[in-house]
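A single protein chain has been omitted; all remaining protein chains appear in their positions.
Each chain gets a letter, A and B, in the order it is written, and its residues are counted from 1.
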Amino acid sequence: MSRAGGSPEMSPSGSLGGRSQRTLARTRRRASRRRFLAGFLAQRSGVAGLAVLGLFAVLALLAPLLFDSAQLDVTRATGAGLEAPSGEFWLGTDENGRPVLALVVWGARVSLVVGLAATLISMVIGTLVGIGSAHFRGWFGGLLERITDWFLVIPFLPLAIVLATVLGQSLVTIIAVIGLTSWPGTARLVRAQTLAVEARPYLERAKVLGGGDWHQMTRHVLPNVMPLVLANTTLTVAIAILSETTLSFLGLGDPFRISWGTMLDNAFSNGAISSGAWWYLLSPGLCVVAVVLAFTLVGRALEVVLDPRRTSS
Amino acid sequence: MSLLEVRDLSVTYRTAGGLVPAVRGVSLTVEAGQSVGIAGESGCGKSTLAASLLRLLPSSAKVGGSVLLDDEDVYTMSFGRLRAARWAEAAIVFQGALHSLNPVHRIGRQIAEPVLLHDSTVDGAAASRRVSELLDQVGLPARMAKSYPHEVSGGQRQRVMIAMALACSPRLLVADEPTTALDVMVQAQVLALLDGLVRELRLGLIVISHDLSVLGTSCDRVAVMYAGRLMEVGPARQVFDAPTHPYTMALSAAFPTVGDPVARRAPRGLPGDSPYAGDLPPGCPFEPRCPMSVDECTSVDPVLVPAGAAGQLAACIRVGQEVPR
Partner (left out) sequence: MTAVVAAPAVLAVRDLEVGFRTRGGRRALAVDGVNLAVAPAEIVALVGESGCGKTTLARAILGLARPSAGSVLYRGEELDYSRRGLKAYRRAVQLILQDPTGSLNPRHTVYDAVAEGLRIHRIAGNERDQVIGALSRAGLRPPERYFLRYPHELSGGQRQRVVIAGALALEPSVLVADEPVSSLDASVRGEILALLLRLRDDLGLTVLVVTHDLGLAWNIADRVAVMYLGRIVEVGSTEQVLGDPKHPYTRALLSVVPEVLQVEPIVLVGEPPDPTRVPAGCRFHPRCPALAGGSAAPVAERCRAEPLPVLSIEAGHHAACYLAPLD
């Protein structure tokens, strides 16, 4: 609303000096970063989500210091099988007598890595395909759209199972499978947003100024699509972590690494439910819920903060 | 007794940035069979004024003064009474006819809706008779009741909106920018329709527009608004042709007379922009852009005083003084 725009970075011309637009761009970037940070801090749920994520990230990073990897060795387990939580084993033990707490902390590493890496793949493919299919009308755009539709209607689990079987069970396979199957949603979203941006008159103006496809996409479409993609990323991370859990639970995970999914799988197959070993099931389960929820909260907050309409008030 | 009497109306919005006065002390009367135009630029408060007449403002707005509809204060009415008054006594045609119609319902059903809502004795057959009657009144064929909004043109949609507003035979019609986004030829058609309704049904009509030239030729009286205030009021033709307030002069000159040698290759406008309602200058709000301001203008906030022809009022301390033009 305010037209005055007397923001502090609007210093008199003197300080902008002859040092050209680089100084200018830096000033502007600093200002927008400040605005972004202030906006995000105002979103309480987002800050809470970020705190939870930070905690898990720190635990994952410090896992080797907190729990000697020797504790994960089945042959050197110190406790008895399926021991209930106690002063020695805070979260009890698994069927081999390993402490569940150590497993959960080590499992966070795999779950987070899979979640983030798969999301990165999914975002890159989704954004490229989405922008491409909206920007290039004609056969190329049509082809990209059909491919998106095709991936969208393929049921995730059967495809994932087939891919995991063909490519072999490893962490890389899991990441690839999740990444390659979760992008169509993003592509759809990006395509819709790109179409909206391309209908704006400033794209026409850029065209008449002589800007080619590359210019239009990098200078106008991408900056206006990225906030949405970024907000969507957090939701995709949540889905990827859940997918990793699902695949591992189905026994398609990497058998040599501990993740929350493999823990759940082991708990299930070793009769944790029938023997009442709730700590074994609940610990990884709650971790999954907490991380997924935290990512979702951060995503929501980002969506609000990055909405361009917000900055105009 | 006037059909509508607005007395010293003020509307203030509470915003995060403080109080924003959108309408400041506006008085206005509309008689049956009379059309009054309210002219002003974006942000001058004219749409807030229109909404305030029927108590359609958001809860963040604080209203002062009074709006008398047939001598009954709209702001002291019970909600039930207000609901009845909103269609049966005064109806509003909103800006943006293109988006105000529901795309999934046939036009006939949308026109019948207020009829059925306000009179429980009306049955389906009577309602559809009323719809044909209303369509005829706005110059559309009765078969259009079976069409969907996307099947008719912009001008026709505007007519449908007017038919909807007429559904409960109101005595006052408020039209907010009824011709914006319409072509000149269609605009002329819609204005002729509104004019006919005022004469035939003895409606009171308030037309809100940014285009003084349209109001000057189609209304009986015109009020010019700037920064929430009425700057000039008077007989429409008179205000448009012989304005006395410098702001009205500028507005009038902004719409040149085709064929007038003075306007040829000489577009005229005002430097600067309208003030933001939350940050008004002291004294006359128009002073910063006024080509004939004097020192006194920065301290005195002028009130409407008789100026020019009979019935013409202007809020300017220089009115009546010999002003070099």
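Criterion: a contact is a pair of C-beta atoms (placed from the backbone, for glycine too) under 8 Å apart; a residue touches a chain by one contact, two chains touch by 3 or more.
The model shown is predicted, which means the values in this text are computed figures rather than measured ones.
Novice: Which is it among B:G65, B:P256 or B:G278 that touches the chain not included here?
Specialist: Answer from the full complex: B:P256 touches the omitted chain.
Novice: Please pick, from A:H135, A:R188 or A:H220, the residue that touches the omitted chain in the full complex.
Specialist: Within the whole complex, the residue contacting the unshown chain is A:H220.
Novice: Please identify, in ascending order, the residues of chain A that touch the omitted chain?
Specialist: Spelled out for chain A, the touching residues are 2-3, 5, 7, 9-10, 12-13, 16, 18, 20-21, 24, 27-28, 31, 200-202, 204-212, 215, 219-220, 223-224, 308, 311-312.
Novice: In the complete complex, the non-displayed chain touches which residues of chain B?
Specialist: Contact residues on chain B toward the absent chain are 41-42, 153, 155-156, 183-189, 192, 210-214, 216-218, 247, 250-251, 253-260, 263-271, 273-274, 289.
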